[in-house]
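A single protein chain has been removed from this complex, and every other one stays in its place.
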Amino acid sequence: MVNNDIKTGWDRAEMAQKVALDIPDGSYVNLGIGIPEMVADFVPEGRELIYQTENGLLGMGPIPEEGKRDRELVNAGKKYITSILGAAYFHHADSFTMIRGGHIDICVLGAMQVSKDGDLANWSTGAKNAIPAVGGAMDLVAGVKRIFVITQHITKQGDPKIVDKCSFPLTGKQVVERIYTNLAILDVKEEGLFVRELAPNVNFEYLKKHTGAKLNQYAKSQV
Amino acid sequence: MVNNDIKTGWDRAEMAQKVALDIPDGSYVNLGIGIPEMVADFVPEGRELIYQTENGLLGMGPIPEEGKRDRELVNAGKKYITSILGAAYFHHADSFTMIRGGHIDICVLGAMQVSKDGDLANWSTGAKNAIPAVGGAMDLVAGVKRIFVITQHITKQGDPKIVDKCSFPLTGKQVVERIYTNLAILDVKEEGLFVRELAPNVNFEYLKKHTGAKLNQYAKSQV
Amino acid sequence: MINKQVSSLSEAVAEICDDAIVMIGGFGEAGSPIELIHALIDHGAKNLTVVSNNTGSGHVGLAALIENRQVKKMICSFPRTANSMVFPELYNAGKIELELVPQGTLAERIRAGGAGIPAFYVPASVNTPLAEGKESRVINEQEYVLEYGIKADFALVKAETADRYGNLLYHATARNFGPIMCTASKVAIVQVKKIVEAGQIDPETVVTPGIFVQKTIEVINPTDESKLVEEEISYPW
Partner (left out) sequence: MINKQVSSLSEAVAEICDDAIVMIGGFGEAGSPIELIHALIDHGAKNLTVVSNNTGSGHVGLAALIENRQVKKMICSFPRTANSMVFPELYNAGKIELELVPQGTLAERIRAGGAGIPAFYVPASVNTPLAEGKESRVINEQEYVLEYGIKADFALVKAETADRYGNLLYHATARNFGPIMCTASKVAIVQVKKIVEAGQIDPETVVTPGIFVQKTIEVINPTDESKLVEEEISYPW
């Protein structure tokens, strides 16, 4: 369990910031619902990112003030948004041309589970009585050039979310490039998971204990 | 051979007019290059047709005056045109969505040969040294709801263009619904070709002589 | 003279028959043709197959159509949202069918239906439960799933502006599924805020050319769906 007395690991804002730092200037980015949306708040000054929302806008801007909401200007999470100067609206087939066609540089998604091979499960627990709902997740992981996952390292029940093999139904196989958790940043390589960065007061042994898959350390020269 | 002393058959304008009379009010129409283009000149008053040109305009208007040409406003035959009030421009994939998707009501095309089954050959003689060129002909015959052919009944060499089986490479199989020639109007039915109307001074025997396929006459009640 | 405008909502939906396949535009509230859906509830056609990204919120619009038991089957990508109770309840009770389709595949299947493309290959859903039972194929060393175009008998769509030819403009992200649904349905029925004279829409800016639209109806002040949901209002009211 995470030690609650001294600060261990990153909070959500710090996680989002870590992701933001890794997105190159000029990238076209799709941010999933939830923590991923926070990434936009931490883009370093001097960088310009363009946000696509799959329901039909390239050039998504910040959340509007209360009085300036447009009922028909929403993001994929159905939250009110704005558009930047230089934005473009389009229909769903054109939107997924961007996504499926490999035109979006980076997509940041939440996860239920990620495997050591980069398999992602983030749409269904497979529970019998749950209403299945997939949205654009499968299209995004199949089409976007680079998939970053941002997630808590373990579930609320204390189970690892980074696993050897996903037990939940997959969203896509071998799709995740990098995982940002509250404990570490992990790279998904052909040879397995590599620790890119450890959060404050997290060491490799601690991380191993909370991870359901083999973890590798980079040789110093590789980082 | 056609008798040149007294007027036998229809001229091109009359042929175009016959086609125009058969196009219902409110139809979306694509007119091929050549004689088909003349159809627009003979639409009866009170009817409104909308012309699509496959290079990207719905609502094609008449030919512009000399001084009012726009180099970038052309039809499928690359002739200068105009657009009507209420027109729309679109790209090629959207244009062929209209065509392939069955949204155009009628397409009027020229022909090299038409068979008794409605097979159309209008893009290539199959000659070895000819440069093959197809344009949108195959898409049109495969997608448009009704295909009308307008053509001289025989070639300049005196050979029949209405044949049992096309000798030229096909544009499409069983696609033509009606044939308008200088001698007659023919319906293509499952049971074969039926004479819908004879041109002035053309009788059934004369038509038969110039036709390379079996011709049927409607029982009077069928017309 | 071509004029696609009809004079009442009931006339707009009058043709919709039992067992029809009906596409309904909208992504959440944005672009949801709520007045047309309510007219379809009044009209009463049953046993419908509805193609729509979601299943509606609260007890109005698409949720009310489902609650009124007019829908046999939903084809959609995300059948539950914060305020959707109607569909989940009926689905768990085995009273409504669901065909779940990834959002981009849903969009492309609708576009294909409109474009005369009977089937096509996509990478989405490969190696997932949603590809089970579907034909797959390796092209250039990557695996793809075969998906089929969807055509509908009717589409209910919300747009911003129309002219008498049915040319349409949309507003912001309300555009979403409208343009492709118009192409994929035999009869596309569109509620718009404003009908203008032919020529008042710049031909360079037309989003849906009129050829894809069969009926338009002016609804100047469409209902604020989210407000109805918040106030827990039900249709029929």
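In this document, chain identifiers A, B and C correspond to the written order of the chains, with residue numbering beginning at 1 in each.
FYI, a residue touches a chain if its C-beta (ideal position, glycine included) is under 8 Å from a C-beta of that chain, and two chains touch if they have at least 3 such contacts.
Computed from a predicted model, the values in this text were never measured in an experiment.
Chemist: Sort by label and list the shown chains the missing chain touches.
Modeler: When the full complex is considered, the omitted chain touches A, B, C.
Chemist: Among C:G116, C:G166 or C:G210, which one touches the chain that has been omitted from the display?
Modeler: Candidates C:G116, C:G166 or C:G210; residue touching the omitted chain: C:G116.
Chemist: Which residue from B:W10, B:Y51 or B:Y89 sits in contact with the chain not drawn here?
Modeler: B:Y89
Chemist: Counting contacts across the full complex, list the positions on chain A that touch the omitted chain.
Modeler: Counting over the whole complex, chain A touches the hidden chain at residues 26, 28, 48, 50, 52, 57-59, 83-90, 93-94, 96-104, 142-143.
Chemist: Go through chain B and note every residue touching the omitted chain.
Modeler: Residues touching the hidden chain, for chain B, are 53-57, 70-75, 78, 83, 89-93, 95-96, 99-100, 124, 126, 129, 131-139, 142-143, 169-173.
Chemist: Can you name the residues of chain C that touch the chain not displayed here?
Modeler: 108, 112, 115-123, 137, 139-140, 142, 144, 148, 169-172, 202, 204-205, 207
The rule is simple: only the chains that are shown with their structure count from here on.
Chemist: What's the distance between the Cα centroids of chain B and chain C, rounded to whole Å?
Modeler: A distance of 36 Å separates the two centres.
Chemist: Need the CA-centroid distance for the pair chain A / chain C, whole Å please.
Modeler: Each chain reduced to its C-alpha mean, chain A and chain C end up 29 Å apart.
Chemist: Hunt down the residues of chain B that sit against at least two other chains at once, touch-wise.
Modeler: none
Chemist: Considering chain C alone, which of its residues make contact with at least two other chains?
Modeler: 111, in rising order.
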